[in-house]
Structures are given as structure tokens and as C-alpha cells.
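All protein chains of the complex are present and in place, except for one that has been dropped.
As written, the chains take the letters A and B, and residue 1 is the first residue of each chain.
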Amino acid sequence: MIKIAKYVMYDILRNRFVMLYTVFLLVVTLSMFSLDNDPGKATLSLLNIILLVVPLVSIIFTTIHFFNSYEFIELLLAQPVNRKTIFFAEFIAIAFALSCAFVIGVALPMLLINFTDSTLYLVLAGLLLTFVFVALAFGASVSTRDKAKAIGVTLLFWFYFTLIYDGLILYVIYSFSDYPLEKVTLALVSLNPIDLARIIILLKLDLSALMGYTGAFYKNFFGSSLGITYSLLLLVAWTLVPLILAMRKFVRKDI
Amino acid sequence: MGRSGHAIQITLRDGAVLSFLLFISFSAISRTWTVGPGGELSSIRSAIQLASHGDTIRILPGIYREGNLIIQKSITLIGTEYPVMDGESKYEILTIAAPNVSIIGLKFINTGVGSINDIAAIKALESRRLKVINNLFENTFFGIYLSNSVGCLIEKNILQSNIDAEQIGNGIHAWKCDSITIRNNKVSGHRDGIYFEFVTHSQVENNFSHHNMRYGLHFMFSHNDDYRSNIFQNNGAGVAVMYTVGVHMKGNRFEDNWGSASFGLLLKDIRDSNIEKNFFSRNTTGIYMEGSSRCKFDENTFDQNGWAVKIQANCDGNDFTKNTFTANTFDMATNGSLVLNTIDHNYWDKYEGYDLNKDGVGDVPYHPVSLYSMVVEKMPSAVMLWRSFLVYLLDRTEKVVPSITPESLNDVHPLMRMAR
Partner (left out) sequence: MIKVNDLSKRFGRLEVLKSVSLDFHTSKSYAMIGPNGSGKTTLIKCILGMVLPDSGEIKVADKSIANDWTYRHQIGYMPQIGRYPDQMKIGQLFEMIRDLRGDASNLDEELIKEFRLNQMKDKRLHTLSGGTRQKVSAALAFLFNPRILILDEPTAGLDPIAVETLKAKILLEKNKERLFLITSHIMSDLDELSSHVIYLEEGKVLFNDSLDLLKEETREVKLGRAIATIMKRNLTQTLTA
């Protein structure tokens, strides 16, 4: 698996996109910290970018790469190689390449400039988001033969998780505002990896908002080590479930 | 008496000299009683009985379990190396009902606890000029309790109680007092750190009130008092003050008051007051005000609060000038659309306007109330969406086309730099 992943990695690195992504992240991170004297504020601004850009790039890049490496997969399939091995090698290579970009572009400079608990969580959340959206992209890619359709579907995923889903939550809260909704909101939020990542970071970075009237409830939940573990595990599940579903589909797929 | 009579014979005509000598003669007759192991008396009770007005009782190190001691003479109690006054979890330790009493350097522990009687380590009933200086209080129900007293001084005491106790009283409690001074005390683990009811013309200065169960400072109907340079930190519900006119707060710090009903400073029905140069940091709500009028908020700093200022719509004529707002989740929130308060010349770190003529004042007004803050006000659960892209878009849209947030609540002259 590592052998194949190595070759896929090689292919990805030949492609300049990951390099560009790294440079983009690096420029954004450094400019945030140089524009803002308060590292906490810079971290918050970065949070917004990470929550938007990391999922988008991960999901689009993975989809495009998957379709571009169709030949490669075809070639491998004629060889005595397990399909699962090919699939996980592809996943590992892409997730690793994008994670590297994130680590070099965001994590390293941030940890060097401003090493705190919250930056650590930001890095962790960014990496997990990368994994989640790479996995989701695989799910979409193995389900269709049409590249354009797959990109459309993944864009929809992204749009859904960044915007539409939160709108739905707001709508639910609004419609049922006469009822105690803390637990419902909690459950709803768990169903969106971007929301989860956001809350993990906020709890470390920007507690004040969550400390309000209802916030105390969330704070008690997410602020505890149990809550953090819960959210991290959920994010891991958000990676594993789509990944395994995609893998099963891939194993049965006609190439 | 003999010496005194002699003096009268000599200087009968000179009043000034007479009074001077009278003073000498009184101090000459005032006695010092020593209590404790190695002293002339073994109990404080007998010392109080024997002492007359103006006497001093010196208490040597040791543990004194003497139940409730009642002082009805103008005497001074001075402890050496903090002798322990133990209330054995049953008694009020000192009850004072005389003017000019001083309590210095004692350690009070384990008062009784009562739901009907407010049992205290030191209770003053209609005392004038009581001085309580440099004492320690541990595990007391009420620490210092002043009732109907005037001109008292409470200074340099440390009061610490067990916040987990089933029943808990206030640290420094004053009811119907006038012209008292409370300074340099540390209070923690009580219900309210400092509690005033009908207390007027008093000074509260340089105290450190922290980790109390309810409020760090709590007062009602206490007009024309002055609060300076105190620190109120980490109290269950922060600081709450009510039904009072003429409050002067200057240079206090309100910090780390977290919780669903916790405030840096809660103002309810406060009128004609000045709140200036205070520092509000890391509170769920920096200032919450309702029914308050004609208060001036000048040069305060609001940093890292959930809501820096919440003004209910029933407040009017208040004035916010030259305050600094940094790193707050929400700068302001209100529950109505009619705004009768003035907000001008403040610094807002979220301000994104410009200053073309370089006069240090932004050229477009700043709206401190965001749409999302109003949403959260109505639907608290929506707080979970904080910093999501959706909320960002909502706030952006509202900024461009305001439709829900009160248009008139704005700072027409936002400062480009923090006021010093």
C-alpha cells in the first residue's frame, strides 16, 4: 500500500496544484499574523479561512485527481494488486499530500509564531477536516463515471456543509424556539463536520460567545475532555464512514 | 484623681492647657488588660467585664472558645500573632453595641450558621466609629456585619469562607449605615463579597472580592457611594447593583465572571451615576443595564467579553464616550428599536470604516449591534452557529442593508485609535 501511495504521491507532487495550495495557505497565514498585532485575532481570522478553504480544496482536488488517475488505477488493476490496497493508497497519498500542504502552510508558521492550546486545536481541526473532505470526495467520485457530475456533487457537499446546513439549523431553532433546543442543536451540529471543527476551535479560542445563557450548556459539554473526545471521534467517524462506503463501492466498481 | 486636681489648681484660667491635661489624665487612667497564657487574665470575657471605657485588651496567642462576647464599652481589642476566636460552629463571636470600639489583629473561625439570625464573626449594632483592622476570618457565616452604624472603618481584613457550605452568608455586610469606609480587604468564598443595603456616603476602595458564590459586590438603595480601584473577579454572578442614585465607580476591574446569568456589572434602576475608567474583561456580559437613566460611561475598557454591553430598551439618557471595545464577541445588544442613549467617540476594534481627513475619527458611523447578536438574543441556541459562514454572510448583508438592527444605535464618531 505504501509503495503505491508513494507513486501516487509522486504523481501529485509533479502536479503544481498542491504546491500552489501550500503557498496560498502560507501567504494567508503570514499576512494574517503580520496584519494583526493580536495573535488571537489573527487565529480567529484564519479560522474562517480554514473552515472555508480547506474543505473546498480538499474535496475538489481529490475529485479531480481521482478522475485523472483513472488510467493509473486501470494499469494497477491488471496487476496482481488488491483493489482495497489501491483505494487506500490513493486515499493516503492524497490526504497526506494535502495535510503536508496544510502543515507547511498553516500549522508550522502558526505554531512557531503563536504556540497555544488553541492553535494546536486549530491545526488538529484543519487536518481532520482535510481527511473528512478527501473521504467525502472519494465517496462522490466512485459513485459516478462522469467527472463533471462528480465535481458538481462535491461542490454541493461543500456548499451544503458550509452554508445550507447551518441555515437549516437556524430554521429549526427559529421554528421551535419555544422549546428547549440545547440537546437538539447539539445533535444537529454533530452531523456537520465543519460545525464540529468550528466549535472545537471556538471553545479554545473564543469562549465568550459560548458562555452566554445557553452557551454554558454547550461549554459544559464541549469544554469537558469528554466533549472534546466526542467531537474528535465524530470527525474521525466522518472520515471513516464515507471512506469505507466508498471503498466498498470501489471494490465492486467496473473500471 | 489627685494629680488631676493638682493640675486644676495651677492652670485654672487656661482652657487649652486644661483640656490637654484632661487628655493626659484620661490616658493615664485607661488600662491595658492582657489575656491568655502568661497574661493576667485567662478569658476575654472577664477582661471585657473588668475593662472600662477607653481600655485596651491585649490578647496573646492561643485559641479562645468563649461563645458570644458582647461589647458595650468603647474598648480596643488587639491580638498578638492572630489569636484564634473560635465560634465552635455555634456562636456569633463578637457583638458590638458601643461607639469607638476597635478590633485589631484577631483571627475569627467557625461561627454558627443560622437561617433566621444572620450570625457573624463581628456584628456591630448601632455603633459609631467602629474600626475593624487587620483581622482574619475563616469559615465564618457572615464575616463583618454592620447594622445601623456610622463612620466605621473596615480595613485590611482577609475573609475567606467555604463556598461549598450548605448555607453561606456575606463577607462584609452593611445595612442602613452612613459614611463607612471599606478598603484593602480581601473577600472570597462568601455569598456576596460586599453587600450594602441602605448604605450612603461611603467609600469602597482597593478591595479584592473574588470567588464568591453570588456577587462580588451587591448593593441596593445605597446612594452616593464611591467605589474605586476594586477588583471583582470570578464571582458566581459578577457584580449587581440596584435601585440607587449617585453611584461613582472608577478604576475598578470586573473580570472572569462566567456563566449563564453572570455579569461583569449589572445595573438595575441606577440613576445619575458615573462609571469611568473601569476595566471589563472576560465576562459573559460586561455591563448589563435595565431601567437605568442618566449614567455616564467614560473611558472604560471592554475586552474579550461575550457581550460588552447589553442595554435594555427601558434605559434612557445614558452616555457612552471614549470607551474602548476590543475582542468582544458582541459589542452591544439591545432588545428594542428605540434608542434613547448616546454613544459617541468610542473605539471599536470591529470598525471597518475609514478616516479620509485624518482627524482620528471615522467618517462613517459604526453600528455596534450586529444582526446575529439580535438573533442570539431571541434564540439562544443559535449561539452554536457563531463564526460560521452563514452568520458571517448574515452580518455582512445586514451591514449593507440594515433592516432589523436599530438604525439609530450607532457611534457617529468612532475613534480610529484607542483612547488612552
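Note that contacts are C-beta pairs under 8 Å (C-beta built on N, C-alpha and C of every residue); 3 or more make two chains touch, one makes a residue touch a chain.
Since the structure is predicted, the reported quantities are computational estimates derived from the model, not experimental observations.
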item: Contact set of the excluded chain (shown chains only); value: A
item: Sole residue of A:7, A:24, A:67 or A:230 that reaches the chain not shown, by the stated touch rule; value: A:7
item: Contact with the hidden chain (one of A:81, A:104, A:168 or A:241); value: A:81
item: For subunit A, residues in touch with the removed chain; value: 3-4, 7, 10-11, 14-15, 68-72, 74-83, 252, 254-255
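Quick note on the criterion: only the chains that are shown with their structure count from here on.
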item: For subunit A paired with subunit B, centre-to-centre distance based on mean C-alpha positions, whole Å; value: 49
item: Residues of subunit B that touch subunit A when the two form their complex; value: 258-261, 282, 284-285, 304-307, 327-330, 349, 375-376, 378-393
item: Subunit A residues within the subunit B interface of the complex; value: 38, 40-41, 44, 47-48, 51-52, 162-163, 166-167, 169-170, 173-174, 177, 181-182, 184-186, 189, 194-195, 198-199, 202, 206-218
